[in-house]
Every structure is written in structure tokens, then in C-alpha cells.
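One protein chain omitted, others in place.
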Amino acid sequence: MSGPAATVEFQDVTKRYDPGTQGPGAVNDLSFAVPAGRICVLVGPSGCGKTTSLKMVNRLIEPTAGRILLDGVDVTSRELTELRRGIGYVIQQVGLFPHQTIGQNVAVVPRLLGWDAGRRRERADELLGLVGLEPARYRDRFPSQLSGGERQRVGVARALAADPPLMLMDEPFGAVDPIVRERLQNEFLRLQEHLAKTILFVTHDIDEAIKMGDLVAVMQAGGRLAQFGPPDDLLAHPASDFVARFVGSDRGLKRLSLSRIRDVQLQAVPTARPGDPAAPVRQAVQADPFPYLLLVDEANHPLGWLDEADLPADGPLDAEEAIAMSPLLNPETTLKDALAMMVEADVQAGVVVDGTGSLLGIVTFESIGQAQRAPAA
Amino acid sequence: MSGPAATVEFQDVTKRYDPGTQGPGAVNDLSFAVPAGRICVLVGPSGCGKTTSLKMVNRLIEPTAGRILLDGVDVTSRELTELRRGIGYVIQQVGLFPHQTIGQNVAVVPRLLGWDAGRRRERADELLGLVGLEPARYRDRFPSQLSGGERQRVGVARALAADPPLMLMDEPFGAVDPIVRERLQNEFLRLQEHLAKTILFVTHDIDEAIKMGDLVAVMQAGGRLAQFGPPDDLLAHPASDFVARFVGSDRGLKRLSLSRIRDVQLQAVPTARPGDPAAPVRQAVQADPFPYLLLVDEANHPLGWLDEADLPADGPLDAEEAIAMSPLLNPETTLKDALAMMVEADVQAGVVVDGTGSLLGIVTFESIGQAQRAPAA
Amino acid sequence: MDWGWILDHLDDLAFRTAQHLYLTAIALAIGLAISFALALLAVRRRSLYPPIAGLASIVFTIPSLALFAAFVSITGISVWTAEIPLILYTFVMYVRNIVAGFDSVPPEVREAADGMGYGRLARLWRIELPLAVPLIIAGIRVAAVSTIGLVTITGILGDRFGGLGFFIFEGIARGYFATEMLLGAVPSIVLALLVDRALVLLQRRLTPWAHPARPGSAPEPAAA
Amino acid sequence: MGFVSAAVAWFADAANWSGPGGIPQRLLEHVLVSGLAMIIALAIVLPLGLWIGHRRRGAAVAVGLAGLGRAVPTLAAIAIVLPITAAYDPQLGFKLYPVVLAMILLAAPPILVNAYTGIVEVDPDLVEAARGMGMTGPQVLGRVELPLALPVVIGGIRSATVQVIATATLGSIFGFGGLGRFLIDGIANHDTGQIFGGVVLVAALALVAEAGLAGLQRVLAPARGG
Partner (left out) sequence: ATGGGSSTSPSSSAGSPVASSSGSQTSSASATATAAPPTVKIGSAGFYEVKIVAEIYAEALEAKGYKVDRVGIGLGTRDVTNPALESGQIDLEPEYIGSELAAYDPGKQTGDPQENLTNLQAVLATKGGGITVLPFSPAADQNAFVVRPETASQFNLKTLSDTTAVQDQLKWGLATDCKTNPVCAAALKSAYGLQPKNVTYLSACDTPMAQALLSKTIDVGELCSTQPDISKNGWTVLQDDKQTQPADNIAPLVRNDLLAKMPDQDAFEAVLNAVSAKLTTAALTQLNAAFTFDNKDVNDIAAGWLKDNGLDH
């Protein structure tokens, strides 16, 4: 059900709520462009103008200067209600209509567009399913009968109803607790893989920005754009002290969460099986820079480490001697989690296995650090 | 101005809002003890019974079963208002009285205790200063004229007014943005160093819990205690799957934020000064397991690394050859930040200097990992 | 109490009750229509609210006795002599509540409606009006109870008016004949309470969302 | 607008300003009766409303009482009470008690309902903060709930006052003095000036009382800043 997606471009957009004053406005000279199908996150401290910027797109607020282009067309040249009906809008306070059932809430824009009742209902059910709410159970309830997390989902479903090429989402997961929020984030990212909408997403949480955004616009007080780019850029090269502080002193670690083991060049490691003769093995290990040997079984499943120094002079290798296994990683593990596990287990290398548990290689602190140098995928 | 501090003990405390039902209550069989002068954080997902537990201490809610002891005395045996006046209380929504000035708000409990106006005013000014609000500027304002962060500080000042031996704080920093929250947290920790109150602190943010708590009680749905102990314990040995998930997959890294460089055994590193003859130096480096040499100036300030392999056969050492400096750490840097910087800079060791910039030693990934094995300070 | 007398006058009671309801209903309906227009005006142009509300409250300070008397000389023995003052008195109760009703619409709901492309009129009728219903009905309740009381005073205009108030006036004329005065007063009280109750039920019908069939909220479903 | 000039003439006539039936005396009578009724109503009903609000319980009682009070037609209240009180006290029982009682009945519902809702609608977090700091019930009511509910509470008193002042005129049908006299006598004498003059006096008194209470409200509820 991947629908259309639009490009959005801010061109020198300025908003001054009090046009009399000459001081800095709520938003100042904002310029950036979002390609079709991408999530662009606006992030910054409270009052920096995120919401104002967002609302200028669907013209709930009119800019004082500058233009906003949707698929190259200035939004001010479009008919107001028609423009808005073509843009999905999720607001922080969710803003469900309390007097309408969930089904009616989701079908608001289709109704405005004149769809017939049957089609509206079908669409509402489809969307409820999409956001993980069983239609039969939820369709006829009122918003007051839902939990905070459920309401957020309905808000997203409602914005998606007319399959708009652009979605505006203002802190859509702001009102729920961290555990529910994490789940909603993951669900939404999974959804977006199919939908491939263009999304402008506002948050004040830098972690959420990094997690959700293909592009991140960091704004600072006075609605100034402090930096614009992919999350990895922000973390790797904060453009200013403000951005550096905003992304946090642990930005190196945050960056690691953007890459996965599969993005790293795995190192080979000398392996052997229990019962293999020790002598040739020792030679191989000594030739290798890594001072350990990995014991594997017939299926190439790792069993444990043997220290180069502890290898018996001769005779078969014994699985009993192996050092307890360090944590197993897989290609989908984020580098941050990998690092955490390695630190936790106090090992110098993480063993990477595939879905069947077969050895793929190892990662070391060095290889994780090096991955940071190359731009993340 | 360190006042008295009390011990708090929950003994098999259960609260059932609907006493008719036999199902699990809002809080179930909660038992733990907090020594005097410590911060104990109650943390858990929404609705798990944190607020309920807190309110049973000052008897805004009466337990269905079990006892809560304050300095060994059952709270139910104390006169209600007298009990409450002796317990500082900060609620999530701050709850300043909008019809009273900041000064009056802070002096509420002293007034209830019958202090005269002069003493109340003096105390209010003292407390405002304590929480970083200039009394002359803030005393006569009304709460609506303060920013969210300022209001939170007033809330804390108000709870401290009668120098209570116990403070209850229900998400005291919940309503402000992350940047302000971080500042408030730090200020509060600094304050607590002097005050040494006993504090029960509720949050749903595990990071805040780890940062603020001497002890952390992780609660799960149904008001059950999932784990109780120092933050490091929780991170190192989550008692259950629930706790492990709740503290997060990166708990290894979180744990690192609990320790600082000063807690780690620093490694010595071979050093030399520019102009030193190369030959004896090379010998020293080769004897050392670490394959680099650190160039320092006369004041022992690090200048840069020289690779063992690149050392000139002979002649004086040249500062020009040194590899760009890896980040400088100091004894107060948390291990998490140190790790982040090392990963970021792609180095194998961090250089630790003291306040004057003189070399103290180095930390490596291994030494950071090892620090985790020993209980954090 | 003279029960026999009451039994003899049940038909009159029925007639006067119907008349009472009729006089009340006209005043309430016309008052509501006019007040609604005034309230909308006030909601759209905030600057008009103080004068509208102020005028309505000044009208409210005019004693009913005088207002009925004043309209006798203008509208004679027509039903409007009774209705116009009754209608004027409803304004103050209606306008305030209708405006409060529109004000009670949460700003985020209004914003969501705008953001989804509702036109002004559509937003008014489909979103704001339904949400204002509880307070509008609260206004109707106050106006209804108050009008039912005032209708009794229209008895001063003669036997053609008064509804149940007729009995009160006639009872007074008979030398404070308690039975008849109570035959006017008690049904009038009951009528007011019943109408009030009926409006509460009407509100429940019109605003099912405010009374969740299942209180509380359902547990979160497992992630899909 | 004949009635305006008639009223002006009526006000201009010095004879209307003196003696037992003069404007000052009628005004005083009206103020006294309205004031008396308001004071008694306040004394009975205000504490009840505040208490019910404070306990956050008994809303049904408050609403029910208020509904009943509103539903009783003032005219009937006066007429039913009059023969009873007049039998006990020929003077006050005839001219004063019935009006005062009916006005109490009229004033009670708005005072009760507003006192109750005003208190109930105080942010429960603030109430809890107050309790958590060790305020006793009366302290919570007096120092937190009442000051915050004051605009609503006084709003009820204002509305009651206006209604009482306007409706006390009905008492003149039954021989009570007050400003209603001008209406009743004016109607009997076909004296438009007197009727309209009476209306102006009643309305002015109501508006002055309302303005006074609004002022009181401002004094009692000081600025909360911006």
C-alpha cells in the first residue's frame, strides 16, 4: 500500500508572531529540503520553533517571509482545505475528536473528501489493523475508552487515512511512557518501510531524533537551523558547540547505535575443533595477530576461547580448557549493543554468528572504532 | 545546614484500591529499607504503583496491609498533620499555589508550624538562594511568572522548608525539557551532598533512576518489587528478564556512567621528551606490552603518541612525528564518556591528566572492562 | 388540604399544565435560537461578547413584574406579552453557557480539525457544536427551570396566561386557599424537576462519548 | 420614547424623594430586605456548599437541593408562607418574612452550586500538595481551596444578588415596601414614569451590587501575576 510521497522544501522561511518587533522571530531564515519518502526530524529545545515550522507547512500558521514548496509548488498557492486534506497531521496532544468513535475519527478526512460510507469503513478498518488495533474491538469505542498509547496509534491512523504524500507529526509519541513509546517508535519505523511517506517529525528528544530520522534538523532558540543532515553526520561532526552539547557527551556511543555488525568488516580468527592436534594449531595462532584461538564444533558453532599462551605443547585440544564464551553477536546487533556486551563481559572481541549459530568472524574494539570513521550505512 | 535524616522501611506493604476484589492490588507486599541520608529511587513503568507507594509514606493513601516505619516508628501511630509537616513533599505537577507569591509558597510549612513572619521570610530567602533563585528577584513573584525549571526549583525549596528528615519527590523533574532536567538533576545532587536527607524519589526514567539513586527499587505492574539494590547491582545483575529489559540492552554502558576514571587502576606508559635519544627509549618501549610511546613536555603534559614501529633507529625524538593526540581524560570523567571518546577517536587508550594537565596514566578498553568486574565505588 | 377540590379540578390541572409547558417551550425555543445566533457572534468576534453579555444581564435585572406590565401596553392581550419577557430573560443564561460551551472545545481538537482540512462551517457544526452540547444543555436546564418559575408570574396578565400560576393567583384571590395555591406550586416544582431530568437524559443520549460504556481503559494490546 | 421623559420627570419631582414613600426610604427597604435574605442564605448555604465541595462527596445532595430551590416559584413561596407567618406576627410576618424567605430560597441555589463547583474544580494536585504538607482539613479549605475557588464562589453570590434584588419586587404585591412599590403602584396608577423609574432604580441597585461584589472579588483574589 505504498502511496505517493512528496518533496518538501523550506526556503528562507521566517515567522515573527509579533510583526511589529524587529528582534528575532520564532523561526528565522529556515532553509532545508527533504527528498520524497524520507523522515526528517526537527529537534531542539523547548520553544525553539519546531511546532511553528511544522504548522507553516499545512498553513495553520502563515510565514512572515520565505516560501515552503511541496513537490515544488508553493503551499500558499494551494487551496487551503484541499492542501490540508492532502497532508496527514498528527499533533502532540493527539487531538482525537472525543465525540466520534475511533472508526469515525480515523475516517475524518475520507469523509471530508466525500468517500461513501462503505469505503470509509473499509479504510478505517484497514488502518486500525495497520497500527495494531483490532478493528472489531476498537472501531466503535470512544477515545476516552482508550489508553494513551492506543490513542497515539489512532492519531497516526487518522493522519494516514487519505494516503497523503506528506505527514506532519508533532511529538506524536510525547504523551506516553518510555516503554510504550519505544514500542510505538519501532512499529512506526516498520510501517514506514512499506509506506515510504515523506514525514516531518518533531521531537525534543535527541535519541528519538536519531532513531527516527533519515535527516535531522537541529534547531536552536530563535528558530535558527543549527545543523541539518543525516543523524550520523550530526554525531560525527557537530557543527557547533550547541549541537555538540545537544547531542550529548556520549555522542560517540550514540553514533554506534546507527550502525550494525553487518556494516563492519569482520576479522577472521584462527579456529580449531576439540580433538585437533595442538601443534599445527599453535603455529597458526602465533602467525595471527589475535592472541586467542576459537574452538568450534563440527557445525562451526563457537564453543569457547583458548589462550595462545595456554595451548598444550602437543596432544589433542580439549574443550574443557576453553574460556567461557564471550557474548554472541549477530549481524543485526547494533554496534552500541555489541560494545556494551563486550564491556560487560570484559572481552576483547565479540564473536559474530549467523542465524543458524555458525561462526562469521569476530569484532574487536578496534574494528568498532574504525567503523565510525567510515560513514554509517 | 545538614539537617536530620530518617530511616524508612516498608514492611509487606499492600494497597488495594478496591478492597472488594481479590486480584492483585496497586501495590503488593512491598518490602525494602532505606538507610538515613540516602536517595532511594522508585522506578517502573506507568501504573506500576510508584506514586501509590510514595503517598503511603505521608499517609495521603492508607495501606491495605503492612507497615511503613519512619525511624522505626509506624507512620500510622503518628498524628497525621504533624507527620506530614515533618516530611518534605514534591509532586510531579509541582503544585505551587498560584495565589501565593514564591516567598509565601516556600514558607507554607513554616507558617503551619507557627513560625513568626520574620523567621519565615529569612528561611524562604535562604532556601531560594539554596536552589539558585536570587531571593530579591523571585520572592514576590507569582508562580505563573516563572519558567518551568524555576518552578521545579521552588517546589524543591518548599519541600525543604522545615528541614524535614525525609523528602518524598514524585517525578520532581518530569515537567521540564531534557536540557533543563539535566541541570536540575545535577544541582539537586550537589545540594544533597550538603543536606544528606533521606529521599524517596519516583521516576519512570531508568537513566534518571541510575543517576539519582543510591538505591533503586524497580517496580513492575501490580506494584511488585522486581529488584532492589544499588544501581550498579541492577545493571550488573538484573534479577529478572523484566529488569533486564527495563534497564535496557545497553546496560553495560549505563553501568560505566556510574564509575569514573579515578575508580580505575591507571596503566603506566613509557614516556619520553622531544629531543631524547631514541635508542634507550626504544628498548623501554619494547619491554612494555603497550606498543606506543607517549611524548610529554617538561611539565609532563602529553604531546602525542609515537608508534613503537616508527621509532627512529637512533638520534633525538622529534615531536613532529607524534601522532595526533587522543582525547584527554581526567579523573572525574565517567567511564562511559571515556569509552565514548575513545571509540569516537578510534584509539586504543585514553590519556588521563590531572587538573594541571600533567600525565597521570592511561586507560585502555581492557582496563575499563575490568573496572566493571569490581563493584563500582 | 382539600383533596376533593383537587379531584374536581384535575381537568383544569391538565389544561394548565399543558399551557405551562406550551408557554415555557415557546420561550425556551425562541430564546435558544436567538441566543445561539448571539453566542456565535460573540465567539467569532470576541469584542462583541462583553456588550452582548452585559446587555443580557441588564435585562435580567429588570423585574419581571415591570416587564410584563410594559409589554401589556405594547402587545396587548397577545401571547407575546408573556413570551417576549420570558424570552428576554433566557438570554443571560443561554448566551453565557453557549459561549462557555464553545470555549470548552480543547484547542488541540480545534487544531486537529483545521489541520485535517475542515472548513470553518464544517468545523463549527461537526466538531465544535457537538462538543459544546454538554454546556449548552446545562444552559437549557437553568433556563428551563427558571422559565417554568417565571411562567407562573404571567398569571398577572390574566386568566389566559399563567399556566399553573393561575392556581396560585386564584388561590390568593380566594383568601390564600392553600389547596389551590399548592395545586399551582407543587406541579410547577415537579414540572421543573422533570424537565430538568429529561434534559439530563437528553444530554446522555446526545453525548454518549462522555459516558464510556466501559470505564477505564483497555490494556495495551501486544505489539503486532 | 415617552416613558423615558416620564421617568425623568418622575425623578425630577422632589416629592418623590422625601417622606415615608420616597425613593430613599424605598431604596433602603429594598437593600435591607435583599441584604437580609442574602446574609441568611449565605450563612446557611455557603458553608454547606464549601463543605460538600471540600469533601468531594454529596454532590447529588447539593445538586438536588439546588434544583428543588430553583424549581419553587417565588410567587408561590410568598403566597404559601404569608398566611402562616402573618398569623404569628401581623407586621413583619405579613410584610417582611414571606419576602425574605422567598428570597432566601431564590438565593440559595446559585450560592450552593457555585460554592460546591468552585471548590471541586480546584486542581486536585494543589489540594494534595496542601495535604501532603500537613495542612488540616480546614486549613486546606481556608488557605488553598477557598482562595482559588473565590472567583466562582463570588460569581454565584453575584448572580444570587442580582436575582434577589430584581425579584424582591414581587413582595410589593403583598404589601412589602421596597422598590417594587413603585412598580405595583405605578401599574395601578397608570404612571409610566413611576414604573420606569422603579425599573431604573432596581436595575441600578442590582448593577451597583454586582459591581461592588466584582470589586470585592478583585480585592480578595489578588493578582496571580501574568
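Per-chain residue numbering starts at 1, and chain names A, B, C and D are given in the order in which the chains are listed.
Rule of thumb we're sticking to: a contact is a pair of C-beta atoms (placed from the backbone, for glycine too) under 8 Å apart; a residue touches a chain by one contact, two chains touch by 3 or more.
Only a predicted model underlies this, so the values are computations on that prediction, with no experimental measurement involved.
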Chains still shown that are in contact with the chain withheld from the display: C, D
Residue among D:Val140, D:Ile173 or D:Leu213 touching the omitted chain: D:Ile173
Chain not shown: contacting residue from D:Val4, D:Ala43 or D:Ala87: D:Ala87
For chain D, residues in touch with the removed chain: 20-21, 82-83, 86-87, 90-91, 93-95, 173-175, 181, 184-185, 187-191
Where the missing chain touches chain C, by residue: 2, 5, 9, 11-12, 14-16, 18-19, 21-23, 69, 72-73, 76-77, 79, 82, 156-161, 166, 170, 172-177, 179-180
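To be clear about the criterion, only the chains that are shown with their structure count from here on.
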Distance from the mean Cα position of chain D to that of chain A, given in whole angstrom: 64
Between chain B and chain C, centroid-to-centroid distance (C-alpha), Å: 60
Computed distance of Cα centres, chain D from chain C, in Å: 21
Overlap residues in chain B, where contacts from two or more other chains coincide: none
Numbers and ranges of chain C residues touching at least 2 other chains: none
Interfacial residue positions of chain D with respect to chain B in the complex: 123, 125-126, 128-136, 139, 144, 147-148, 221-226
List of chain B residues in touch with chain D within their complex: 55, 58, 60, 80-87, 89, 91-93, 95-99, 108-109, 112, 141-145, 158, 168
Contact set on chain C toward chain D in their complex: 57-58, 60-66, 69-70, 142, 145-146, 148-149, 152-153, 155, 165, 168, 171-172, 176, 178, 181-182, 184-185, 188-193, 196
